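Removed from the display is one protein chain of the complex; every other protein chain stays in position.
So, chain A:
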Amino acid sequence: MGVETEFGVHYSHPGSRPLTPEEVARYLFRPVVEWGRSSNVFVTNGSRLYLDVGSHPEYATAECSTLDELVAVDKAGERVMQELIDGATGHMRADGFTGTIYLYKNNADSAGNSYGSHENYLLNRRTEFRRLSEALIPFLITRQLVSGAGKAIGVRTGAGDGGLHGAGATEAPIPGPPEPHFAFSQRADHVMEGISSATTRSRPIINTRDEPHADAAEYRRLHVIVGDSNMSETTQLVRFGATDLLLRMIEAGRPLGDHQLANPIRAIRQVSHDLTGTEKLELRNGGHRSALQLQWHYLEQATAFVRENGPHHDRVPAVLDLWERTLDAVESGDYSRIDTEIDWAIKHRFLSRYAAKNSLDWNAPRIAQLDLSYHDITPQRGLFSLLQSRGAAARFLDDAAIEDAVDNPPPSTRATLRGRFIRAAREADQTYSVDWTHLKLNDRPLQAISIKDPFQTESDRLDALIGHLRHATGGESASSSVHPV
């Protein structure tokens, strides 16, 4: 598994000339370019750091095989980004720009442009893609009840994106109340298609680009681009954990019923804007189901599957427990048993209390600002971080685990080999090229290493190459730093 996060860039300096996101991104990536001679690098924890379409800083986690690894490596990405902010702030001050850089781990700007949180799951090639997607899409459309990041919806200005990607927006009007309200998802209003090979033009739920970065005869990649970016560790646990259970059931051939939706894009918006979870969604077979009914169905199936086959990791009971409590909360309208654990409920709790205290409506600019602040990754001012530090947001990892994941790759996948290679090459001051499957010293192209097995964690060839490097540098590597400041 892995997750790719695009961050929103915002520079604020009231009363002064605004800087464009492009200009700020250049400052942010200056140390990256100095470090890796490119704005597209792999860092020592095996993850990829780069500047993506629209000047969005992007962080793609290393391959992870456990939920603990995945959430730790993802949260480590926020710290990597914070270091970029710190560096850029200094350089910008020196150039006379004394405003503040904000990086948001969210999915939309104030003009309705969207950017994503993309999940990658490695699947067995034998599973037929059509059967997979038919079974999975109704789950993904209703998953926002559990893993949505929540959003205060102000004045409705029409569907979907403005700006560059507005073309398709009029085709799918947003259902839901016209008055300001709170919705489950940041992303739902920006999804344009069920399945597609495109990502920016017509944002689908599942992207068909099948780049397994592994033996393509054995594996395929499932690229899910419908999710909200999550701040909460526990929300991520249930998001990735429940999706993994669904995929395991599909791979095992377990029948999940025919719940294909008549209009997936209309349905995903209906679900997002209906906090009761009860609005009926039209099925292709003529029937109707609510988001809650579908999610209860998938939870029951997953619970039975685990009962029959046993839990495949030690977090399974926690995933099922939080999943169930969240559906209970939506059904009863009492969020008190999940409002420290599920992003939308954590956010809803604080924003609704702030609104009540200050007599504000969901469309107040201050509420929109707080909504952004929830996703602000800077610890001493970001709302999520402040809530977490006061116990209003739960976690299952700790700071030490996340700090460790900033520098060290997850131990259970080939990312551990990538991390070792990058560290050794830098210690020996050698230029190198790395991608998801290859490790190459530019001076020794014949000794390039290809690692097609994502679960490979040992390599004699890598040991030999690192041995050569140490020998060639006369053992001086011990004194040279990987991270010259």
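Here, a residue touches a chain if its C-beta (ideal position, glycine included) is under 8 Å from a C-beta of that chain, and two chains touch if they have at least 3 such contacts; residues count from 1.
Just so we're on the same page, contacts and distances are computed from a predicted model.
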Q: If you had to name the missing chain as UniProt does, which of "Prokaryotic ubiquitin-like protein Pup", "Sulfonate transport system ATP-binding protein", "NADH-quinone oxidoreductase subunit H" or "Nuclease SbcCD subunit C" would it be?
A: "Prokaryotic ubiquitin-like protein Pup"
Q.
Of the residues A:T378, A:T437 or A:T473, I need the one that contacts the missing chain.
A. A:T378
Q. Of A:H118, A:K151, A:R220 or A:K347, which one is in contact with the hidden chain?
A. A:H118
Q: Specify the residue from the set A:H56, A:R221, A:H259 or A:R414 that touches the hidden chain.
A: A:H56
Q: For chain A, enumerate the residues touching the unshown chain of the complex.
A: 6, 8-10, 12, 14, 18, 21, 31-32, 35, 44, 52-56, 58, 68, 79-80, 82-87, 89, 100, 102, 104, 109-111, 113-116, 118, 161, 163-165, 199-200, 203, 225, 234, 237, 317-318, 321-322, 325, 337, 340-341, 349-350, 353-354, 357, 364-366, 368-370, 372-373, 378-381, 383, 386-387, 390-392, 394, 396-398, 400-401, 404, 406-408, 411, 423, 481-485
